[in-house]
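We show some of the complex, not the whole, and keep each chain where it was.
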Amino acid sequence: MGSSFGKLFRIHTYGESHGPALGVIVDGCPAGLEIDETFIQSELDRRKPGQSKITTQRQEGDTFEILSGVFEGKSTGTPISILIRNQDQRSKDYSHIADKYRPSHADYTFQEKYGHRDYRGGGRSSARETAARVAAGAIAKLFLKHHGVSAQAYVSQVGALKLDKPYTELDLSKTEDNIVRCPDATVAEQMIELIDETRKNRDTIGGIVTGVIKGTPVGLGEPVFDKLHAELGKAMLSINAVKGFEYGSGFEGVKLNGSDHNDAFYKDGDKVKTRTNLSGGIQGGISNGEDIYFNVAFKPVATIMKDQESVNEAGESITVSGKGRHDPCVVPRAVPIVDAMAALVIADYLLISRSNRL
Amino acid sequence: MGSSFGKLFRIHTYGESHGPALGVIVDGCPAGLEIDETFIQSELDRRKPGQSKITTQRQEGDTFEILSGVFEGKSTGTPISILIRNQDQRSKDYSHIADKYRPSHADYTFQEKYGHRDYRGGGRSSARETAARVAAGAIAKLFLKHHGVSAQAYVSQVGALKLDKPYTELDLSKTEDNIVRCPDATVAEQMIELIDETRKNRDTIGGIVTGVIKGTPVGLGEPVFDKLHAELGKAMLSINAVKGFEYGSGFEGVKLNGSDHNDAFYKDGDKVKTRTNLSGGIQGGISNGEDIYFNVAFKPVATIMKDQESVNEAGESITVSGKGRHDPCVVPRAVPIVDAMAALVIADYLLISRSNRL
Amino acid sequence: MGSSFGKLFRIHTYGESHGPALGVIVDGCPAGLEIDETFIQSELDRRKPGQSKITTQRQEGDTFEILSGVFEGKSTGTPISILIRNQDQRSKDYSHIADKYRPSHADYTFQEKYGHRDYRGGGRSSARETAARVAAGAIAKLFLKHHGVSAQAYVSQVGALKLDKPYTELDLSKTEDNIVRCPDATVAEQMIELIDETRKNRDTIGGIVTGVIKGTPVGLGEPVFDKLHAELGKAMLSINAVKGFEYGSGFEGVKLNGSDHNDAFYKDGDKVKTRTNLSGGIQGGISNGEDIYFNVAFKPVATIMKDQESVNEAGESITVSGKGRHDPCVVPRAVPIVDAMAALVIADYLLISRSNRL
C-alpha cells in the first residue's frame, strides 16, 4: 500500500535504494501527448545525486527506459512504464548497519511494521524513490505545458538563512543558475557557504522550498476532503524529510484580521481577479486563477557523520557511527521533486475537473 | 467527487449549509463496537454553533439519528449512516448575496467550477459540513479507545497571542474548561478577550490548533505517498480555513542541524523509546510509538461585518456588506474537528496495518 | 467496505431491511442536471414491493427525500443524498429466526464474518437495499438521457419458460404493460401463470433478465481490468440472487467458429457499423456504438414456505419453517434494478472517457 498517487492522472512507483531498479507507471496520461524524452532526462538530471559539492557523492546516471504506453513519440492512453536502473549501489557500505536503528531514520519503524526489511541504504524509505516521482512529474509537466500551466520551485531558506522576498519579486528563470537553486544570486552564495560549512562539520541542515504554479484555470479542486491545497499538501508531505506545508498566507496569516486577509475581487477586462493573493490562488479548496504558491519545510537529513546513541534489533544499546554518502542539505535536490509533485497534482485535477459539468 | 475520506475506515459526507440536512456514512467500522450515542452527541455539542459569546449565534441543536449499521447497540460491520437535520437555516439572510462573490469565500470558485451553486450560506463550502466529520470522528474515537489510542486538540494561538509551552507541559484535560479551548487558564482568558474585542470591531482573527495523538502502536503509516503525516496533513488541510500544517519540529525544525534534530533511540524496559521527539512520533511516514503532535494554522474567517470591494456574477463592481452570523475566530470550534479528523486517520491506518504481515 | 460503486459517477448506499431507513449518496453527478423527482419516484415504484399478486406482500411506499446536492431543481455537483424510510418493518416476524441459519441465505456467512448481525429480514443482505440502487440509477438515467443513451431491461425467462426471440424482434416499450415485465404479451401470460402456480405451491423459481443499452457512444470502457463488460458484469453480479452474466453471444458463442462469430465492419453513411453484433456492442472492453445487450441469471428466491433442515448459531440441528413475506420469483422486480445498475455503469464510464484524450 501507499505507492500510488493521483486519481485519474495516476502513478504507481516501486524500487529500493540498492535493488536492481526503480520505476513508475503513469496510468491515465491522455492519448496524443508528445513524450519528449530529452526533457524527461533533463528533469532526472536536476534531481540526480553527485551534481555538486553540496550534494551526495553517490554517482547515478539515472538514465531511463520507456517500456510501454508511447508509440511513434506520442502517448497512447495506456500505462506509461518508466524504468531507471540503479548503478552505484555499493551495498557493502551498509552491512555495518544491517541490524542497527539509525536515529530519525525509518529503520526501526520498517522493522517493526514488516518484521523484515531491506536495510541497504534505507531500502524503500530512501529518498532514492523520488527519482520515479521526477520521471512521472516530467510527463505531467508536458501535459500541463499543453494546457498553459507551469509548476516551479526554488530554495527560499537554508537553516535560519532566509530569502526575504516573495516570489513575485524574484526572477524564477534564474533558479537553475546556481547549485543551491535559489533565484537570488547573493543569497544563493550565502546558502552554498552555509551548506558547505555544515558538510565540513560532518553535520546536516534543513531548509524550505517554495513552489509556484502559474496558469491554473479557475475550478480545479474538489470540495470537502479533496481540496486542491489538501492534495497538494499531501503530495509535499509525502516527500522524504518534509515536516510542514503552508500555502498562501500560511502560518503567518493566523495573526491577521479578516479585513486585512481577504482578497478583494475586481474586474480586469473580462477576467475576475483579486487585488491581493493571501488566498494563495485557492478559495474553498478550488483554484481561482491566481498564482498558487506554497512553502515546504525540510528537516535536516538524518544521516550525519557523527557518533550517535541508539539500539539494535536485539534491543542492545549501540553507537551508530557516520559512514556512507549523504546530502548535507536536502533542499537543492528537493526542488525538482517539489515541482514534479505539484505538476502531478495539477494534472490530476485538470482531468477530474472535466467531470464538473453536464 | 471529494466527499469521501479514508481507505478502510471510510467516510462519505453530504449536505449544504441551508439544505434540509447534513450527514455521513461511515463504511468500514469493524463489527462489534459499542456505539455510545451519548458520546456522539457530546462531540457534536463541542462543535455546534451558539455555544458562547465568541462563536456564531446561529442556533443548531445538531441532534442526530443513526439510520443503519448499528444493531442492539453495536456496530454490525455494515455502513453506519448518521443524519443531522438543519434547523436554523434562515435562508433569507443570504438572498442579498445570491449573485455576489464574497471576498475570500468560495462563491466565485464554485460558480465558475459548476456553473450553478447553492449560494445560501456558502452551500457545500460552508464549515457547517464539518458536523458530519465530527459525528464520524466520534465513531472513530470509540474504535480508537478500544485500542488504547486517544486523539486530542487544543487552541495554542489566537492572532499573535501564542501559548508558549509545548503540549508536554500542559494538562490537556483542562482544554474543555474554558470557551476558547486553551488548557492554560491564563492564556485562555487573554485569548477570549482578544476574540471578543475583534468581534466588537466587526472583524475576525486567525489562530492555531495543536493536535496530540497518544497510544499509537508502532507501524502505522504506509511508505512513499501515504505516509502517516501526509494523510494527517491532508485531513487537516481539508478543514475549512486551514492554511498550513506541520508536525514534530515543523517549520522551526528547518533551522536545526541534524545532530540536534535526530532523536536518539534507547531501551526503556523492553520498549524502544526516543530521548527526544522532534520526529513527532513518525519516522519514514510510520508511527514509532511516541506521541504524535502537530499544528494546524487557521486563517481569519472571511465573513466580516465591514464593507468590501467585490464583483458579482454579471462581472459588475459591487460592495459586499457584512450581514449574517459568523464566528469571529474559528479555532475554538475547530478543536473538535481537528481531533475528529485525527481520529479518523488513525482508525483507518490501524485497519490498513493489519495487512502488513503474513 | 463494499457499499460503494463507480469511480467518478459514484454511489454509496446504506441501510438494513428492518432498520429506520435506506439511502444513497450520489457523488459525482455533474452540475446542471435537472433532477426530475417524479421520475425518481416512478422508478422506485417499479421496484417497490406489493405491486401485484406475483410479488411480496410487504407494503412500502418507498417515498424518498432529497437531502442535499440539488438547488432550484438542478444538481449542484455536490453529493446528492437520497433518503428512503422503511415503513412496514414488522420486525417481530423475524424473531423466530434470530439464531437460525436459513438455507442459502446470508445468515450464516454474516454471522461468521462479523460475529454480530442484524438478523431481521436479512439485515443488510436483504434485497431491500436495492431501493437505494434504483434511486441512484434514476439520477444516472437522467444524466444518460441528456446524452441520448437509454438503459432498458425485461424478463426473458422464468424457470424453463423462455422467450425465444432476441431483443431486436421485441417492442421493449411494452415491457411495463404486464406485471411480469416481459414485452411479449403471450409469453408474459404464461410466465405469470407459472409464477403464481409456484407461489401456491409455497415454492419459488428463478429466471433471466435481459438488458439492452442503446445510444452508447464509441469509446466507453477502459482496457485490461476495467473493460466495460467487466464492470457491467460486476454490477449485475452484485444484485441479490444473481448467479451468472453473459453479454453478446455469451455462453452460446463458445460453440461457434471465429468465421461465424466475427462482426464484419462496414460503412453506413459516415458511421462505422457492424453487420452482425455478436460482440454485444463491446470490443476489447470498449463500446463500439452498437447496442449493448446482456443476460442476467437469477436463482430461485431462498425463502420458501416449506420446512427445511438447518443448524442454528449454537450448532444444533433445527428445522426452519417458512414464514414471512417473500417474492415467489424475483425477476419482475429485478428489471428496474438491472436497468438502474446498467445506467450507473454507463454514466460512470461516460465521465471517465472525458480523460481519454488531450
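Order of writing sets the chain letters: A, B and C. Residues in each chain are counted from 1.
The working rule: a residue touches a chain if its C-beta (ideal position, glycine included) is under 8 Å from a C-beta of that chain, and two chains touch if they have at least 3 such contacts.
Computed from a predicted structure; not experimentally measured.
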Identical protein chains across the whole complex (3 displayed): 4
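Assume only the chains that are shown with their structure count from here on.
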Subunit B against subunit A, contact positions shared by both copies (same if over half, else different): same
Approximate Å spacing (C-alpha centroids) for the pair subunit B, subunit C: 39
Mean-CA-position distance for subunit C and subunit A (Å): 46
In subunit B, residues with contacts to at least two other chains: 1-4, 13, 113-115, 124
Subunit C residues touching subunit A - in the complex, by the definition given at the top: 8-9, 28, 30-33, 77-78, 143, 146, 223, 351-352, 354-358
Complex contacts: residues of subunit B adjacent to subunit A: 1-5, 7, 13, 101, 103-106, 108-110, 112-115, 122, 124-125, 129, 157, 159-160, 198, 201, 203-208, 218-219, 221-227, 229-231, 233-235, 237-238, 243-251, 253-267, 270, 272, 274-275, 278-280, 283-288, 295, 297-304, 306, 308-311, 315-317, 352-353, 355-357
Contacting residues of subunit B [partner subunit C, same complex]: 1-4, 8, 10, 12-16, 19-23, 25, 27-28, 31-32, 65-69, 71-72, 74-81, 83, 113-118, 123-124
